[in-house]
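In what follows, a structure is listed as structure tokens, so that the remarks can point back to it.
Omission of a single protein chain aside, the complex is shown with its protein chains in their original locations.
Right, subunit A next:
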Amino acid sequence: MALPQSVIDVCYFIAALLFILGLKRMSSPRTARGGIVWAGFGMLLAVVATLLLPDMHNRGLIIAAVLIGVTAAWWSGRRVAMTAMPQMVALYNGMGGGAAAAIGASELVAHVVPAMDAVTVGALSPVALALGVLGALIGSVSFSGSSIAFAKLQGWLDRRFVFPGQQVVNLLVLAAAVGLGIVLASGHITLPLVVGFFIAALLFGILMTLPIGGADMPVVISLYNAFTGLAVAFEGYVLQNEAMIIAGMVVGAAGTLLTQLMAKAMNRSIGNVLFGSFGAAATGAAAQAIGGSQKPVEAADAAVMMAYAERVVIVPGYGMAVAQAQHKVWEFAQLLIARGVKVKFAIHPVAGRMPGHMNVLLAEAGVPYDLIVDMEDINPEFPVTDVAVVIGANDVVNPVAKTDPSSPIYGMPILDVADARQVIVVKRGKGTGFAGIENALFYADNARMLYGDGQSVAGQLVSQLKTLDA
């Protein structure tokens, strides 16, 4: 069974429209949920229409591959914990890049000409060939790079991997990939060249991602997301498929802008993320010495401090999410609210592993989003806050970012929790944060350390509050 091309063109048009409208709806909290459903319908329509294209072969094979891919991804996406969302986005994004690269590869392989005669390819225009090669290059980098990002966030790989002369090696591999790509694009398509091109492109994605530290990973994932969008658009041109061009290009542009916004929120430039070695400065330059000592506090005392406070601001970090403490923390906050304490949650733009990640995790626990306040809005309120509770956050509340120019996080905007009358820091142990930087806040006079796993500490605070009420 097949549909006429005109019907299919209409389906693609509607799909492209639904993608754009869906993305537009997703950019406002009130309509976001409908947005993904709209886009989902667009996707379904485009896939069904493609299956019914007039000159399609291997339909059984196509349906089998779609079913396997959809089932595996659906199953994994359903059961993964919310904390693991960033690496899942990386994984699915990498798959998209890989698919784009596969399209490029199949086009190239179909146009392999004998090595001897260097005739230009008949069926593909020079522009289509060039864009096809470029899309394959970008898609391959996105595929292997995203896979490394996934492995890192999943904890399968050491956080950073550096060796001397790394930049030079990376540059050489990139040059090899681009060089082979140019040869292919000029019409000299042979199998060894195609294979060499893909190996170089995949290798570059791996090498480029390995030295990047975990803290910068969200920016990198977002960048690869934009890459995949571009690759899809270019391969769409090769296949003369407008839906792919439009959807890919929209994502390419949106993803680039998102990447810039994220990098800005972390006070880092994209170039700095990709080529600067984060953390190296901390070990090299002598960081300012931090005086004083960490002063511990018991859960009972902490609970009393907060129970009789007027304003409490809770600053959650990724550590809270790892400990799965968000539900207990919200239960605790509700008890405080019931006592008449004004409770707010303060979120740093890069709290969690991605901007907005912490909002999602708190929302999962049932925290209404009007209690969640952004950094710019909460910072002026810290001086009138009685108790600021830092749970599993570290670098985003480190005053060193303001005071020590030699620190790698110097200049990063932070939550000014140190301005609060009292600060309680819930922390597993005395170690440093994700960026490996000593935190001056923990040694401040008004800071008290409440050691323990986030979940059990929150549980203790809840039971202490309940005994106060009884």
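We take it that a residue touches a chain if its C-beta (ideal position, glycine included) is under 8 Å from a C-beta of that chain, and two chains touch if they have at least 3 such contacts; residues count from 1.
In the analysis below, contacts and distances are computed from a predicted model.
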Choices "Succinate dehydrogenase iron-sulfur subunit", "NADH-quinone oxidoreductase subunit M", "proton-translocating NAD(P)(+) transhydrogenase" or "Potassium-transporting ATPase ATP-binding subunit" - which one is the UniProt name of the chain not shown: "proton-translocating NAD(P)(+) transhydrogenase"
Of A:Ile103, A:Ala307 or A:Ala444, the residue in touch with the unshown chain: A:Ile103
Hidden partner chain, touching residue among A:His357, A:Lys427 or A:Arg448: A:His357
Missing-chain contacts mapped onto subunit A: 15, 19-20, 22-24, 26-37, 39-40, 43, 46-47, 50-51, 53, 55-59, 61-62, 65-74, 76-78, 80, 82, 85-86, 88-89, 91-93, 95-96, 98-100, 102-103, 105-107, 109-110, 127, 221-222, 225, 228-229, 231-233, 235-237, 239-258, 261-262, 265, 347, 349, 352, 354-357, 359-360, 363-364, 366, 368-372, 374
